[in-house]
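Complex shown without one protein chain; remaining protein chains in place.
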Amino acid sequence: MNAVPTSYFLILSAILFGLGVIAFVFKRNIITILMAIELMLNAVNLAFVAFDRANGGVHNGWVFVFFVIVVAAAEAAVGLAVAITVIRNRQSLNVEDMNLLKF
Amino acid sequence: MPKIADILWIIPLLPLAGAAINGFFGKSWPNSRVNAVGIGSVSLTFLAVLELVREFFKLPLAQTPIMKSFAPWLVAGSFRVDFNFWVDQLTIVMLLVVSGVGLLIHIYSTGYMAHEGGYYRFFCYMNLFMFFMLTLVMAGNLVLMFVGWEGVGLCSYLLIGFYFLRKSAIDAGKKAFITTRIGDVGFTIGILLAFWTFSSVDFGTIFMKVENSPVEAVGQIGVLTTIALLLLAGAIGKSAQLPLYVWLPDAMEGPTPVSALIHAATMVTAGVYMVARMHALYSHALTAMLVVATVGAVTAFYSATIGLVQTDIKKVLAYSTVSQLGYMFLGLGVGAYAAGIFHLMTHAFFKGLLFLAAGSVIHAMGGEQDMRKMGGLRKKIPVTYWTMFAATLAIAGVPLFSGFFSKEAILDAAKDGPHANLTLWVLGILGAMLTSFYMFRLLFLTFFGKQRYDEHKVHVHESPKNMLVPLVILAVLAIGGGWFALPTMIGGPDHFQNFLRPVFEAAPAGTAAVAEQANTEPVSPGAVLVRSLLAPGVIVALIGFLTAWWFYIRRPDVPKKLAQSVHGLYTLLLNKYYVDEFYLAVIVRPLLWISTNVLWHVVDENLIDGAVNGAGHTAREIGQQARQLQSGNTRSYAAWVIVGAVCVTVLVLGVWGMVR
Partner (left out) sequence: MTLPLIMFFACAAIAAIGALLVIFLREPIHSALALILVMVSLAVLYLLLGAEFIAAVQIIVYAGAIMVLFIIVIMLLNAGEEERTNLSKMARYAGLPLGIFLTLDLVYWLSHAAHAAPAATGAVGTVGADPTRDLAFLLFRSYLFPFEITSIVILIALLGALVLAKRDS
């Protein structure tokens, strides 16, 4: 199982994270932005699991991934609820229309 | 009943109490009650001084001077100033002059100021002045003396500007205060330097330390000379010598009693007193002594020239005061300290009398001060005339009058004394001639000749008794005040000089030598008498008198013709050598310009206001820029989050990379 070096996984994790960031910044649909956040979380999970395998022994990394997934689920639920409320309020899915919090 | 020497503080504090009472409560009082307080306090002070003199004479010589410290005042590390008083023979002389002449002038004022508004204010200020002046002469250290010094300056300002609704009066008050302030800067630095050198400002300590210091010869500018010159700067301002004399003629804006008390008898003599008090210092700083004598002699001559052509009776007397103060400084500067103080005393008598009599004339003329509009008053106001005549004889130096003895002592020391200086003596002699001339000119213009006023408009009347009695008393003093120097004329001892000898004998080459000279010459009394009467001073006084008589009695047309023929010189003298205009252009205008354009516009408005306003402005601008961040646009926020994330990542990973 050592066939694939850990660094490969880590590089992939970094790439996925970066793409998540770019999506986060570039997309205008609020749902899509939330999805970009999920993508970033997934990338991090991959890194955790890769490190876990590299460390060997006790699987603390997995525990962390577990919790990340659980909290991501909760966050997605609440986030979508908030998004629905805001969308209902502003009658638009474009995040740039949600600009009331200004000076 | 404690001895006065133990409660010395009562002498200055009585007038202070009088000032306080009149100042706070006097506004609604009738003149008589204000008088009771004002005159009463000064009378009690005079009585206290007499008692002090009595006790002083009973003390054996070894127990003088009386040094009493009543309370500590400023204590800061090694700097210590107490409320301590120093009473020696010099102090006694000054106390008698200040309180005695002061009392007479206060009594005179009850008549002169009787119909003036602000009566209570006048007496309040006059009493306050007495307090400060007495503090000045009794002080036992430089700082307490400076308190009195500044205080009399303040009272001078208040009294010059007494008629405060008159712009010329308040301007004159300001001018007096500011000009003396310039001298006071030097005085303050001198005090600091003295403390730095002697570690004390106490007279006892300073005199002791100075005695043990080497004498600094002429041309050698050591620390003693510097201190002496700095203190002299203050004296030049306060005693109206060149170049800081310009305030004294303007000070005539004040009521005439003020001119008599402050600007003839007492305040302006503070500078002379200070130099005499610090004689130990000056005797060890010969350059400074030379400066003192030179300033004195030059001022004496210069001021006399201006007095020759003035038309206002008080202005003539003002320039005369400046001139006579010059003589006092000349006396001190050539080592004749006792002579200088003697002249101070006689000057208080005859100049005080001259001013009070001039006030009487002005009162009689209903306010007129221009001598060209007077004339022939001799028969109409006889008491005023005779007293003024006595004073004129005194100031001119006519033999046997008080001024003769004092002026001769000074001129003698300038010619033959240990620090003699022939050039200065010549100036002194010329000044004496001019003095005699302008004083007799004043007398003749005012009291003799044709009546140059309209009798219907001016009702000439003699002054009331409360004004005339002080005149007569002062006249007696002006005539007889010099008689304890009389014995020198017949080869005997000079009592005044002997009295002051314990004060001044420490001076290495000073008065002691002069006194010895007078005593050791084995000549017949007759020869001494003749020699005294034919002294150069007397001769020039006679010349002055004769010239004045010729110009103003015999041939009254001569002055006008002379003025026209030397028109340039005449105008120069009439306009006081344009010194005021010169100061205005060279000092006052540039200062005002700098204050307005530099300090006000540039520093205050641009720098200080700019800094304060700028701080607020900058804060607002920063806020204005910072709030742009809150655009409401979520994507911007997202982008900024990324920026932050990048920064953190770079930092953390970079550090981790370094550590690794």
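First chain written, first letter: the chains are A and B, and each begins at residue 1.
Keep this in mind: a residue touches a chain if its C-beta (ideal position, glycine included) is under 8 Å from a C-beta of that chain, and two chains touch if they have at least 3 such contacts.
Every value quoted in this text rests on a predicted model; they were computed, and no experiment measured them.
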Review point. Wait, the hidden chain, what does it touch out of the ones we have here?
Key: A, B
Revision key, fill the gap. On chain B, the omitted chain is touched by residues 631, 633, 635-636, 638-640, 642-643, 645-646, 649-650, 653, 656-657, 660
Review point. At which residues does chain A meet the chain that is not included here?
Key: 1-23, 25-29, 31-32, 34-36, 38-39, 42, 45-47, 49-60, 62-63, 65-67, 69-78, 80-85, 87-88, 93-94, 96-97, 99
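The rule is short, and it goes like this: only the chains that are shown with their structure count from here on.
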Check your understanding: Taking the complex as given, what residues does chain A use to touch chain B?
Key -> 21, 24-25, 28, 33, 95-96, 98-103
Review point. What part of chain B is in contact with chain A in the complex they form?
Key: 627-628, 630-635, 638-639, 642, 645
